[in-house]
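The complex is shown incomplete by one protein chain, all other protein chains being positioned as in the whole.
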Amino acid sequence: MIIILKAANQAEAIVDLQKHFGDHTDVFVHNNRVAIVGAKESDLTAAEQAAAEEIIMQHPAAVQSSRLFHPEDTVINLAHTIIGGGHFSLSAGPCSVESAEHVRKMAAVAKAGGATLLRGGAFKPRTSPYSFQGLEEDGLKFLRAAADEQGMDMITEVMDEMHVDMVNEYTDVFQIGARNMQNFSLLKAVGKMRKPVLLKRGMSGTIDDLMNAAEYIAAGGNTQIMLCERGIRTFDNKYTRNTFDVGAVSVLHELTHFPVIVDPSHAMGHTDLVTPMAVAGTAAGADGVVVEIHDDPAHAFSDGAQALKPDQFMEMAKRVQAVEALVAGWREEA
Amino acid sequence: MIIILKAANQAEAIVDLQKHFGDHTDVFVHNNRVAIVGAKESDLTAAEQAAAEEIIMQHPAAVQSSRLFHPEDTVINLAHTIIGGGHFSLSAGPCSVESAEHVRKMAAVAKAGGATLLRGGAFKPRTSPYSFQGLEEDGLKFLRAAADEQGMDMITEVMDEMHVDMVNEYTDVFQIGARNMQNFSLLKAVGKMRKPVLLKRGMSGTIDDLMNAAEYIAAGGNTQIMLCERGIRTFDNKYTRNTFDVGAVSVLHELTHFPVIVDPSHAMGHTDLVTPMAVAGTAAGADGVVVEIHDDPAHAFSDGAQALKPDQFMEMAKRVQAVEALVAGWREEA
Amino acid sequence: MIIILKAANQAEAIVDLQKHFGDHTDVFVHNNRVAIVGAKESDLTAAEQAAAEEIIMQHPAAVQSSRLFHPEDTVINLAHTIIGGGHFSLSAGPCSVESAEHVRKMAAVAKAGGATLLRGGAFKPRTSPYSFQGLEEDGLKFLRAAADEQGMDMITEVMDEMHVDMVNEYTDVFQIGARNMQNFSLLKAVGKMRKPVLLKRGMSGTIDDLMNAAEYIAAGGNTQIMLCERGIRTFDNKYTRNTFDVGAVSVLHELTHFPVIVDPSHAMGHTDLVTPMAVAGTAAGADGVVVEIHDDPAHAFSDGAQALKPDQFMEMAKRVQAVEALVAGWREEA
Partner (left out) sequence: MIIILKAANQAEAIVDLQKHFGDHTDVFVHNNRVAIVGAKESDLTAAEQAAAEEIIMQHPAAVQSSRLFHPEDTVINLAHTIIGGGHFSLSAGPCSVESAEHVRKMAAVAKAGGATLLRGGAFKPRTSPYSFQGLEEDGLKFLRAAADEQGMDMITEVMDEMHVDMVNEYTDVFQIGARNMQNFSLLKAVGKMRKPVLLKRGMSGTIDDLMNAAEYIAAGGNTQIMLCERGIRTFDNKYTRNTFDVGAVSVLHELTHFPVIVDPSHAMGHTDLVTPMAVAGTAAGADGVVVEIHDDPAHAFSDGAQALKPDQFMEMAKRVQAVEALVAGWREEA
């Protein structure tokens, strides 16, 4: 149940509802809206009903993630980056952090193309246990240093709750990978932090699954969440690694206030398909694009086949920014 | 096998290859390239080998559809429309032709937004036998008259080979619907015609299936083919009718020379999602967009939920054209 | 709307309903049940309401296919075969009819294993136009002769409405292939015939799609329909051609009265996986199994990789029959 409160005596009504419901269910407040998990209209006292401008019973299970509870866009503010609410951002970096030197070089490329967030993996979720698993804490240090050198924000994946504190020492944004979208223990752990989280959609995650996964983070009190479309599993996977579900950008923008980022690198898996999908995602209204870059893809520690070379990245960035300028104009008209 | 012939004595080499292979397999010629279905390099005589600049053994089964056989873009020329090779087109119209008057009205809207092709269904492939099945020949007449009145080209679906001749009397472009993508008898029938065909991708058609379906048409001698991405079936269908596979636009552009059109109406199934996907498809480089329009969607004979109202269509057209202008610039730079 | 009539004056009530509704919508009668397409309860006169024992408003669009309209199992009776209502049948034969001699040989194998239906393709829906397309009418003749020689019934695919009459001259059962599940013109054409139809589920056909496709046939008056699960398209296709949706057997048995056959050959695409799936489908309650057999799979004209050799077929048949004996016992207990 979401209650939209009348203007008069709002603060008192909120206190009252929290007192009434707060010790046996979850109660969330956003401006003049109060969400009470699992409550029925008949649970409300006459006074509580009188305080309500409107009572919404039909809402997603992921109530905090819903625009019915939080109509305006969430805006994520970092030192060098603003995402959401009309603010567009570009993230780039190598798939894996490979060395201090290499990631510094990639950071310079990312910055030159207009990226304000530096991405790179220190803990890598690899399909095979015998593949490179990441530089771990060294990787975090190298990435932090490279981001600082360029005046960028840092984003990196955390794969389990035992590493949340360690990753927290270095990063500006936690990334939850697609394979962990429903690792509920990890979602709860980052929900306790007070740093933004980029939550990637699982390969077979429905829109509702993604909203509910975000809700796990929000339920812990951390509502600085970005969602990421990175391709889904379908029957057609001969020419692309996944199917880029660009429609999810528009659907999510209707349902939720969280910014939506697209990751065309993982969606497609082939360099030549990354730029058109970055552009398509931007045209669909994405709040940001994250891509993998590498100066020598053939020798990348991971996922070289989908990395943009520096000049390809510069061209992609130029195109994405040109489309974003158009989209920004349409947003203002609307 | 595709043989790229040397410049010298090309005409003779072609005649020779046709004589040698033409009565026991399919031989296709495009400029200096000769495709011989099922042949092995050792089947060639010494003279034939000597005439070859290059012999390509690794090519798609859909050889005529492949850029290896036909490197440059196919361009479709109609009275009022050019599609492919950098030429972009807009098609619009009602899902079903409902009456002479209504389709005239919709044609005027389509034209006003910049569409040069008028679409409308006279034979409707409906899931249930008890749903409206189309006005049949009357529908064809009404659509033709409306197109002529506006100076537009006409496109309409043909559902079976028995109606090919009738539809041919009226239409400028045959449309093959998604459910008939692998109706091989129908593909062969339109392959015998000499009018362009818009071939829609089946709901579970792979890229290779689509190429092979096009090849059925080309094998009959009709190479005026456009391919259409209209959404595929995936696990997520709560908020959209299908999943719009925008990546297919880029993949197809690499593999085949045929123009690629996107149909965001059927892909999404909800009006509010059509415009962003039209824009995204254009940004990905589509050669055209086809959408459904209706002035009173709530009372449309079919698919009202996905029809754009006239003002929504005008806004969509404006955005699509703005993005297409950017893409055209990138094409020229490349 | 489905009306279940009271015992008294049933015949009059049926005549009355047909008179009232029959000239502006579809009215179907099965024993004491009358289905009126698109009617609302308020459309009924007081007398019509009084004649009703029960009025069912919530039913599938595919009303004739539904058990709500036709509770008891449909039983298909052929000269040598009974299918449905507890009667189990085995169909076997080569993918393509290759020659008179070969199909006679295969018919003898099929018969020896207990098959009463001989299958074989004379018109082949092949992905590529350059693959073998079938022996056409010669194939039909050879298959008919082989079936007659063994005292078996014949089943073969019809690919388009133009061939319905020709195929009808030879076959006992029309097969509609997966790619034509929603070729509505073809469905209407076989709906006008009075011979059983085996309708294969499309690769991305939902249960509802399959029911509605069957309804197209039933709407024409032909209710001798069998449904066939033959594998669906999913994300996992490395080790199998399709995913065998054995659960569809049970779901269909709940929803519809038509017999359900399983085709493990096309579902799996590899010989070694055919027998366990034939057994699994039988265990799930299928009314029949259809498989492809070949004495020399490596040289089969089509689909050799999934054909059972004669001894493999005999072993499969033995296992299927052993499981069917168990299932028959459970049916009787229920």
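Read from first to last, the chains carry the letters A, B and C; within each, the first residue is number 1.
Note that a residue touches a chain if its C-beta (ideal position, glycine included) is under 8 Å from a C-beta of that chain, and two chains touch if they have at least 3 such contacts.
Remember, it's a predicted structure, so these values are computed and weren't measured experimentally.
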Candidates C:A62, C:V158 or C:L273 - the one touching the absent chain: C:L273
Absent-chain contact - pick from A:G38, A:P71, A:G86 or A:G151: A:G38
Among A:L135, A:V173 or A:M203, the residue in touch with the chain that has been omitted: A:M203
Sites on chain B contacted by the missing partner chain, in the whole complex: 204, 233-235, 237
Residues of chain A in contact with the chain not shown: 26, 37-38, 61-62, 125-130, 159-163, 179-180, 182-188, 202-204, 208-209, 212, 215-216, 219, 233
Residues in chain C touching the chain absent from view: 204, 206-208, 232-236, 238-240, 243-251, 254-255, 267-268, 272-273, 276-277, 279-285, 319, 322-323, 326, 330
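Quick note on the criterion: only the chains that are shown with their structure count from here on.
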By number of C-beta contact pairs, the top two chains: A-B
Interchain centroid distance [CA atoms averaged], chain A/chain B, Å: 36
Averaged-CA centre spacing for the pair chain C and chain A, given as whole angstrom: 48
Computed distance of Cα centres, chain C from chain B, in Å: 33
Multi-partner residues of chain A (each touching 2 or more other chains): 204, 233-235
